[in-house]
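All protein chains but one are shown at their positions in the complex.
Chain IDs A, B and C follow the sequence of writing; residue 1 opens each chain.
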Amino acid sequence: MPKDMTIHTSDTAIFERRESAARSYCRGIPTVFASASGSIMRGADGAEHIDFLAGCSSLNYGHNDPDMKAALIAHLTADGIAHGLDLHTTAKAAFLDAFESHILAPRGMDHRVMFTGPTGANAVEAAMKIARKSTGRTNIVAFTNGFHGVTMGALAATGNGYHRGGAGMETQGVTRVPYDNYADGLDSAALLDQMLSDNSGGIDAPAAIMLETVQGEGGLNAASAEFVRAVADIAKRHGALLILDDIQAGCGRTGKFFSFEEMGVMPDLVPMAKSVSGFGLPMALVLVRPQHDVFGPAEHNGTFRGNTHAFVTARVAIEKFWADSAFEADLSRRAALIETRLTELASLIPGAYLKGRGLMRGVDVGTGELAGAICKRAFQGGLIIETSGNEDQVVKVLAPLTTPDALLSRGFDILLDAARDVLSTTKIAAE
Amino acid sequence: MPKDMTIHTSDTAIFERRESAARSYCRGIPTVFASASGSIMRGADGAEHIDFLAGCSSLNYGHNDPDMKAALIAHLTADGIAHGLDLHTTAKAAFLDAFESHILAPRGMDHRVMFTGPTGANAVEAAMKIARKSTGRTNIVAFTNGFHGVTMGALAATGNGYHRGGAGMETQGVTRVPYDNYADGLDSAALLDQMLSDNSGGIDAPAAIMLETVQGEGGLNAASAEFVRAVADIAKRHGALLILDDIQAGCGRTGKFFSFEEMGVMPDLVPMAKSVSGFGLPMALVLVRPQHDVFGPAEHNGTFRGNTHAFVTARVAIEKFWADSAFEADLSRRAALIETRLTELASLIPGAYLKGRGLMRGVDVGTGELAGAICKRAFQGGLIIETSGNEDQVVKVLAPLTTPDALLSRGFDILLDAARDVLSTTKIAAE
Amino acid sequence: MPKDMTIHTSDTAIFERRESAARSYCRGIPTVFASASGSIMRGADGAEHIDFLAGCSSLNYGHNDPDMKAALIAHLTADGIAHGLDLHTTAKAAFLDAFESHILAPRGMDHRVMFTGPTGANAVEAAMKIARKSTGRTNIVAFTNGFHGVTMGALAATGNGYHRGGAGMETQGVTRVPYDNYADGLDSAALLDQMLSDNSGGIDAPAAIMLETVQGEGGLNAASAEFVRAVADIAKRHGALLILDDIQAGCGRTGKFFSFEEMGVMPDLVPMAKSVSGFGLPMALVLVRPQHDVFGPAEHNGTFRGNTHAFVTARVAIEKFWADSAFEADLSRRAALIETRLTELASLIPGAYLKGRGLMRGVDVGTGELAGAICKRAFQGGLIIETSGNEDQVVKVLAPLTTPDALLSRGFDILLDAARDVLSTTKIAAE
Partner (left out) sequence: MPKDMTIHTSDTAIFERRESAARSYCRGIPTVFASASGSIMRGADGAEHIDFLAGCSSLNYGHNDPDMKAALIAHLTADGIAHGLDLHTTAKAAFLDAFESHILAPRGMDHRVMFTGPTGANAVEAAMKIARKSTGRTNIVAFTNGFHGVTMGALAATGNGYHRGGAGMETQGVTRVPYDNYADGLDSAALLDQMLSDNSGGIDAPAAIMLETVQGEGGLNAASAEFVRAVADIAKRHGALLILDDIQAGCGRTGKFFSFEEMGVMPDLVPMAKSVSGFGLPMALVLVRPQHDVFGPAEHNGTFRGNTHAFVTARVAIEKFWADSAFEADLSRRAALIETRLTELASLIPGAYLKGRGLMRGVDVGTGELAGAICKRAFQGGLIIETSGNEDQVVKVLAPLTTPDALLSRGFDILLDAARDVLSTTKIAAE
């Protein structure tokens, strides 16, 4: 009998005994999961939960998409390559063909694809290194509330003090500036431009300016197209590369494949990860304009820089969802639905307001305490949902983009009920 | 028809057009691979190659091990979790159970398992951060020719100047000292001890001393047990943690599960990756002694820190190969066989000598030019093999630990023929 | 015959042959000076120049003040200590007595005096180190256009890109933020407070906030008392020390002994240099509140940390100018006079406006080209005056505080004539 079967949903002793205290999501979502499909996750006991977390946007197409699954099983059955370093493989060629045909070429992008170690942080590290090597400069401008990973290079660009504190030492090489709409009445881009233009502004000439168009971990702060264009223009005028970190916001999450489409900018470097494999498998890459493709062979290397299983599912994802405009067209309809329901949620809570863009939305409910309580209650009701933001004050919806309308509605019903429950309990407690 | 089928072994245009110049192994091994099993890789045209590279020791149990493959197909078929962040899953529980029962407990190790982003570099970064956070110190002592990855934190600990150059900036927080047997007559450990003990030795009190017992990328330099013990003792006396990076040397590669077994040391932190999933899937972890398990929840995080498919295959690997002593016992026999054949190789080349330990062996042939020529010729003969070392002067054998004797012999025959060919050609050219 | 006598005003061959290209003021003021008294400098040929530069505010009491000179000659004649490391000397005791009695005690300051290496940069370095050691934090917040010296620690806090470029490497440990009135409509202090209060603001908890109340090198930008108070309050609330760098603005230059008097703040650390010796002799110190006097013996040392000759003149300066309120009272009168004449200057130039505070004033004439031309012409007329600012666009008046009214007027007459000449020439050239 497979050993898995003997584990019960609440049997967490082995984790407490042997897993590091660094574990996190399992603390707020204390069940043992066994299987999942589409937007449903199942506990070892068979209990179903609607998934509005989607692996933090790593499962944009849902769990175990049947076509990707079939392709991966076929690959396995045929003894397809599992691990191939950065050797040429048929799976990689097929992915690159699909990515070129359906993603890059139609968008007029001449970028090359650099397969990095299969984590978003690794893609960010590679992008930062490329920018530095290509420009001969060190400084990278990053933004308040930006999140780019926790390895030392990327961590320097991550605004979150809790994560930076984990380094146990100072990070280097990054200048932090306010993001769009950071402070009342502040034109952040203009301030950055002024400081960079000022001989005594004290910001070293930057190798790159790096930003997310929507700050996923930072609280679903969505930059305006004007801001992104202004930053792109500043980068260009000051000889810096533009890095658009599309790890969380890319792969359709904002309604387009790239979050920066229709903004009128062409980034030099685009780190991608999370949903790029389509199936939740570890995969990361950096899109690099040819003139900045400056690494020598293996100069940035890594054992798993070709996760061949991920190439298999990623190809299916591209071909299934992005070969024509049907999926993209449907996304705006879904985004509107999400907005409607979150507006409903916000209306329940004094001072609450919507955050984000596309299908990467949430509600700032004012405090992390309240947001946490709502998510906890929602989990009891059968919904997996999490918070984000500098105070964890944003209830964040990252449902799979493929969630059927009925399930999406059911999820929001649970969420709204949870909010009402928490608010009434809080009100009673306060009285 | 699956697109893969349309790709020919020599059809590399898509890679040249769209893959970054950072690609590497594919330059010396210019074929397109389609499938693999055991110690054989097959090109898209069906041509077979014996694999003495094994994903740089990521495929210690060979390609597509049938039991792991079956378990993974079963997991997929049952809609097992593919991506679960760091939620509890049955697959993770089963892996932890197996790892505790068959690896940790029998070796008296009380370590906790921290699942990091699934790259060796990420595990190293986590270990370095833990050491710094736990000790309140910054400096980490690393060694000449050490290789620990290319993200900024790990890169500081990597000796290789080509890789460090890719950073485009100075790395921080690491002091480099000579490895065992680095210079004639030098007692490296004693020198380190003296400098650390000297008020004006100029090495800041270290958070950790980090080393590989065998430097895989650095040229298969194998430290003596005496040296490793001396370093462990120095770490202890100077209040530093001992980090044994077993990413390449672990998982049986030196003949034991851990490379430091039987050396009489108990490391505080052990980064692992490469073969830990058993199947070549991206997976990495750090073993952390409980007193140093100091990260708060998600303080070091990452989307793919639980690659659930890898848990499935890793569990099978542990249960199949390490539940009893049969596999380990056979490894020493194989190691002897490898030594015999490499001695044969070394005898062909004046000044050549054996490097490494266990099944992580090679021959220093004097120059990178000669080593590269031998590997290139070997590939033409049907053998995939690579070089390592600061001058790429070491022909390195990292065959799967499960390679059948006959195949191993065949591989060595090809290698020896290649060496003879190259040497005779060189000799003729010289005459 | 003393060798000096053989040197002519224009005999600069030895400087060109043997002095480093780093020499600077002598390029714009190409004469060889032999002697000076009060506000007059004399060339080797006896030609007199009015000094509106005053050693960049190092000669607030003029050249060769007769009382200080007499005291120093007496000290020399009596074989008084010239160099005493940090041994106790009668000269140091007398200085400390005077400094305590006439400066610290009347202002309710309990600070201790740390004698550092006799340069402003050294005092800044000491202050930064104290802040870091005392708080256990690394980051120091500094401001756009701030100037604190060019040794590596202080240079990190210096905004000027030309000076930072001289390092040949990245500086560390400083976060730069906009100074008071840096950008239109920006509340710089509020932005700093917001970023420090934001968990994801990305500014590490600071050891100190360091500023000049008037940025001398940065273009005579004068912070408002409200801004300085706001910064002091931010420092306190965020656990950071307040460092007020009074190297250029102190010693009466703004009309009070300290530039921050009457602002309602009590800095933790006050680096001082320039005019502290009174006579232009190298001397620097840091005022340190007792609770932050954390250095152990010689932890910050330096051979010349007691320049005993400077103690002699510094004591006289304190006793002569600061023992009663007469000098201070006269300063406001002089400041008004300077303001009147600079207003006159500004009125000549479209768009020009006054900068600075007290007797540290100037006019922003729009471009460094124009400012430089005016200063050059003024020198031809017998006035030594220099520019400052990020574009060298500010004509800066730093006349000795003791300049007699008639001489001050004559200096301004020369300056105004120079401006008129340059403007008419420019106008003619433009026509």
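In this section, contacts are C-beta pairs under 8 Å (C-beta built on N, C-alpha and C of every residue); 3 or more make two chains touch, one makes a residue touch a chain.
These numbers come from a predicted model, not from an experiment.
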item: Touching residue (missing chain; options C:D67, C:E100 or C:E369); value: C:E100
item: Hidden-chain contact residue, picked from the options B:I203, B:M266 or B:L423; value: B:I203
item: Residue among C:T303, C:T367, C:Q380 or C:T426 touching the omitted chain; value: C:T303
item: Option from C:L85, C:A205 or C:L423 whose C-beta touches the chain left out; value: C:L85
item: Interface residues of chain C (partner: the chain not displayed); value: 2-4, 7, 11-12, 14-15, 17-27, 29-37, 41, 44, 53, 55-56, 58-59, 63-64, 69, 72-74, 76-94, 96-100, 104, 112-115, 117-122, 125-126, 128-129, 131-138, 149-154, 156, 162-163, 165-170, 172-173, 207, 247, 273-274, 279-282, 286, 288, 293-304, 307, 309, 315
item: Interface residues of chain A (partner: the chain not displayed); value: 169-170
item: Contact set of chain B toward the excluded chain (per top definition); value: 138-139, 142-147, 158-162, 164, 170, 172-173, 175-176, 178, 182-183, 185-186, 190-191, 194-195, 198-205, 218-219, 390-391
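What we mean here is this: only the chains that are shown with their structure count from here on.
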item: Neighbouring chains common to chain A and chain B, by label; value: C
item: Whole-Å gap between the CA centroids of chain A and chain B; value: 30
item: Junction residues of chain A, two or more chains touched; value: 138, 162, 170, 172-173
